[in-house]
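I have a structure here, written as structure tokens, and I will follow up with some questions on it.
One protein chain omitted, others in place.
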Amino acid sequence: MSLAVPPSAGRTPLLRAGCLPAAALRGLSALRLPASVVLSLAIVALVIGWSLAPGLFTGQDPVIGVPADKLLAPSLAHWFGTDHLGRDLYARVVYGTASSVTSALIAVTIGVVAGGTVGLLAGFFGGWVDTVIARLVDVLLAIPNFLLAVIVVTALGFDTLNVAIATGVSAVAVFARVMRAEAIKTRQATFVEASFLLGGSRWHILTRHVLPNASRSALPLAVLQFGLSILVIASLAFLGYGDPPPASDWGLLISIGKDYLKWPWLVYAPAFVTITTVLSVNRISRWLRRID
Amino acid sequence: MRNAYLTYAARRIAQAVAVVLLAYVFTFVVVSILPGDPVSTILHDPQNGFTDEEIREIIAAQGLDQPIAVQLWTALSHFVTGNLGLSMRSGRPVATLLAEVLPSTLILASAGFAVALLLAAVIAYGTQFLPARFGQGLLRGFPSLFLSVPNFVIGLVLIHAFGFQLGLFRVIEPNSFWATLFAALALGIPISAQIAEVLIANLDHEARQEYAAVARSRGLGQVGLFVKHLLKPSSLPVVTVIALTIGELLGGSLITETVFGRTGVGSLVQRSVTTQDLPVLQTVVSLAAVVFVGVNLLADLVYPLLDPRVTLVGSGRSRQAGAEDPATQTTEAVTA
């Protein structure tokens, strides 16, 4: 009987535990990460850096500009150029990261916790619990995502936190659906019946077997949803439902820039940052799905 | 079989009606119960200059002094009978407001849908014929790129490149042919990515199946294999995915209309949101749910007729063991 184990096998759980960047960078050589994944992880790390300590990445002020320097093209002094008030656009993007990224995190958390719990219970208990929850999820799914977010934010009032909540609410149905499917799949797994025969209670099986297995499959989806939330939040900010200027959410920056299309970097620079971030997040999600 | 199908169809139709009604209730509850109180905000806004007397009249006319349950019942019964109520802002019937803007949105949405389907087919089927090295990788990269770009950015890029630089259309004429085409592109591209992604995944999945290898061992070439074997099983489940993207089409037109300055349902929503005109919002959201549920119902009713593997058993539809469940493939589309 062979005891040989691929050298990387022992390390994957570390990554699943969630301490992504650090663990991944440490295990780089052992895991033979694709170059695109390494790049994506680096970009996400940079964006997280921007949101945690924007001051470390730029010395310019995001709110007070130099009127003489307005609408300058990108240069070494102003990487992304300057806007109509002479503010450095790079600084505005960097300082706008915190609310863009935090909002997306809040949204994903709401979706994962609320949707995940509901879906898990529906899938695990089945019967009328499942019937009721499944219909409610159908109702949520029936309202187009973006419209749902729009009416929730309308009811709550326009600010960035409410935009995040609205985006989260619109993601609940998706997570509920996926968690339900995963819970049903796991509940029917042989190892669950085995645990039952070995004396496991329903609660034990739900928390120790079904939950870990179902969440493992839901992790790539959560990451994907993070990228999607950045897009939805940017769209809501673009429509002006978030904090008003001088806040500098990415979507808001693009929205302001669209009135100055003669100076296209005002649109392209924040758009580039948004797209690159979402692309990287999606790449990581795909990779997680593959190694699972 | 026939009987089983009728039972199945009746069940699905009943479910769809229930879902639409519940969606109405849900929207109603969201706008009436959540902490914000848009109505009093508007009414008491000094800019609007309503007197206390007028405010009381408006509240009575809209039935806002009734308990929530009564309001809900009144609104729901009106909705079911086709009475969509009055705009709180302009006082005009919501139905009239909608009728004015609907044609423009329908044109945009159907053009966007056509773009999405066409592009998805070109990308996905193209991967089967381009050489593995260069072109295929490029095509396979498109969906994930398109999915990472906000559609207002696509719109702005198109306006900048084709409107400003090439002068193909002018922004102040949003209903011209070129302007509509580019708006449809902006709307359709992200949606095409979702469809293409599922289609490519299905094609890859089918190509890896044993039957594909066996068919090749029978002397079929790449084209023969694709046309005779892979096309149908990989495209069938996409029917369900396409139906699911209808929601994106409705949500996406809201932004696209804003970017291109078109008048349509989207701009109506946008206006109603800023003025917090709840009856209009309630109606638009409910109708969107009707459209979405209707299209998905249609897909669910058609699918069993197209796929011979689907057997209808008492409680719903199921497939033979070993066949991929279309639901697992559509979850991706919903999330993407």
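Letters A and B mark the chains as written, and numbering starts fresh at 1 in each.
By our rule, contacts are C-beta pairs under 8 Å (C-beta built on N, C-alpha and C of every residue); 3 or more make two chains touch, one makes a residue touch a chain.
Methods note: contacts and distances are computed from a predicted model.
Peer 1: One chain of this complex is not shown here; going by its UniProt record, which of these names is it: "Peptide/nickel transport system ATP-binding protein", "Aspartate carbamoyltransferase", "Glutamyl-tRNA(Gln) amidotransferase subunit A" or "ABC transporter related protein"?
Peer 2: UniProt protein name of the non-displayed chain: "Peptide/nickel transport system ATP-binding protein".
Peer 1: Among the options B:P67, B:G82, B:P131 or B:G221, which residue touches the chain absent from this view?
Peer 2: Answer from the full complex: B:G221 touches the omitted chain.
Peer 1: Tell me which residue among B:W73, B:F177 or B:Y211 touches the hidden chain in the full complex.
Peer 2: Considering the complete complex, B:Y211 is the one touching the chain left out.
Peer 1: Using the definition of touch stated at the top, determine which of A:D61, A:E193 or A:D259 touches the missing chain.
Peer 2: The single option touching the absent chain is A:E193.
Peer 1: Just checking the interface: what residues of subunit A touch the absent partner chain?
Peer 2: Subunit A touches the chain not shown through residues 1-2, 5, 9-10, 13, 189-195, 197-201, 204, 209, 212-213, 216.
Peer 1: List the residues of subunit B that touch the chain left out of this view.
Peer 2: Interface residues of subunit B facing the absent chain: 132, 208-211, 213-221, 224, 228-229, 232-233, 236, 307-309, 313-314, 320, 322-323.
One rule holds in what follows: only the chains that are shown with their structure count from here on.
Peer 1: Starting from the mean Cα coordinates of subunit A and subunit B, work out the distance between those two points in Å.
Peer 2: Each chain reduced to its C-alpha mean, subunit A and subunit B end up 22 Å apart.
Peer 1: Going by the contact rule at the top, pick out the subunit B residues touching subunit A in the complex.
Peer 2: 15, 18-20, 22-23, 26-27, 30-31, 34-36, 38, 144-145, 147-153, 156-157, 159-160, 164, 246-248, 250-252, 254-255, 258-259, 269-270, 273-274, 276, 281, 284-285, 288-289, 292-293, 327-328, 331, 334-336
Peer 1: Mind listing the subunit A positions that touch subunit B in their complex?
Peer 2: By the definition above, subunit A touches subunit B via 135-136, 138-148, 150-152, 154-157, 174, 177-178, 181, 221, 224-225, 227-228, 231, 234-235, 238-241, 251, 254-255, 257-258, 261-262, 264, 267, 271, 274-275, 278-279, 282-283, 286.
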